[in-house]
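Every protein chain of the complex appears in place save one, which is left out.
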């Protein structure tokens, strides 16, 4: 599965069609795109934190949803119309302070549905803090 | 299943322990608490929207997560330590502009886990725009 | 949402296209079909039980999957090609011995996907023993 967009191209597309994801300050960035995969970074700001400085559950859900979208986009090209139909997330451990990386792997890129595996971990950490699977409805290509 | 906190008491508790949910302006409010149930409202602001004025997926996930927490809190009392362990959401329809209400029903309030059914719909609408189930780990009582 | 097949018609169709669901003896039967809903019964046999006479998790998953299919079929007509794309189930309580009823409600019947809410309870019981949501990919109609 070969990507058709670079991380710069995906980032530029997101800035254009979803400027709202940067409301409250730039927190999400595309780290890398590779065969069937994408890595998206969350540099949490105050609004993503819970007492004690730990990243909130909703911030991790938003990260998984965005990262899955980035992975799909990078492999099908700039189509704003892909929409999430299902997201299932398990919260595994309280994250340590610091950036979180969401590593996405496309499990299926079908004619109508794409399914993506999303693992969230602190930078340089092996244990996941959360694991999600996301399904997107993709436009006919 | 009888609530032990009123919607005012739950709201005051949230303001105290999770002030971050109001980052970017007050958007979430507790509409009502009743036997085994809670209704939480999202009055979307710019940061919750996608192009076209529709509420974003992550905003609905955050709403479901918060509303499930409100339902549990209202029935076990002010315990900050309940944490989400799993959330599964299906996005069913694009929401119309306007407030969204998340109606939560506690399916199980066990010694260690609570499971909550969450239905999100526009105010006065019958069709759900999203449906979620959330599991919280609850502290021993 | 008005059904287009009766419970007798759905049962006859299942017997014809999925005789395997009766392997090991008839255990599943369609109790009723109504607007947007279906009720399917599991009369557990030895193969569905765990030690102590309680119905196994896999038997409840199979029940939810079949009941969701019955609900969809009853509303779109006899199409063997609907296939499950996602199933999420929460096990809430250990079931008492006796028949289990799975009550399904169609949350969405779209052009490509159908989403069904499934509640499983003992006959005459109010508390669910399990709750599932199932998504089916449905053929263009």
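Assorted remarks:
All chains are identified by letter, namely A, B and C, in their written order; residue positions are counted from 1 within each chain.
We take it that contacts are C-beta pairs under 8 Å (C-beta built on N, C-alpha and C of every residue); 3 or more make two chains touch, one makes a residue touch a chain.
These figures come from a predicted structure and were not determined experimentally.
In the full complex, subunit C makes contact with the omitted chain through residues 17-18, 20, 23-24, 46-51, 56-58, 61-62, 65-66, 80, 83-91, 94. In the full complex, the hidden chain is touched by subunit A at residues 88, 90, 92-93, 107-108, 115, 117, 128, 131, 133, 135.
Looking at subunit B, the residues touching the absent chain are 85-86, 88, 112-113, 135, 137.
Just so we're on the same page, only the chains that are shown with their structure count from here on.
As for how the two copies subunit A and subunit C face one another, over half of their interface residue numbers coincide.
Once the centre of each chain is set as its mean CA position, subunit A and subunit B turn out to be 23 Å apart.
Distance between chain centres (mean CA atoms), subunit B to subunit C: 28 Å. Remark: subunit A and subunit C have CA centroids separated by 34 Å (rounded to whole angstrom).
For subunit B, residues that reach two or more other chains under the stated contact definition are 88, 90.
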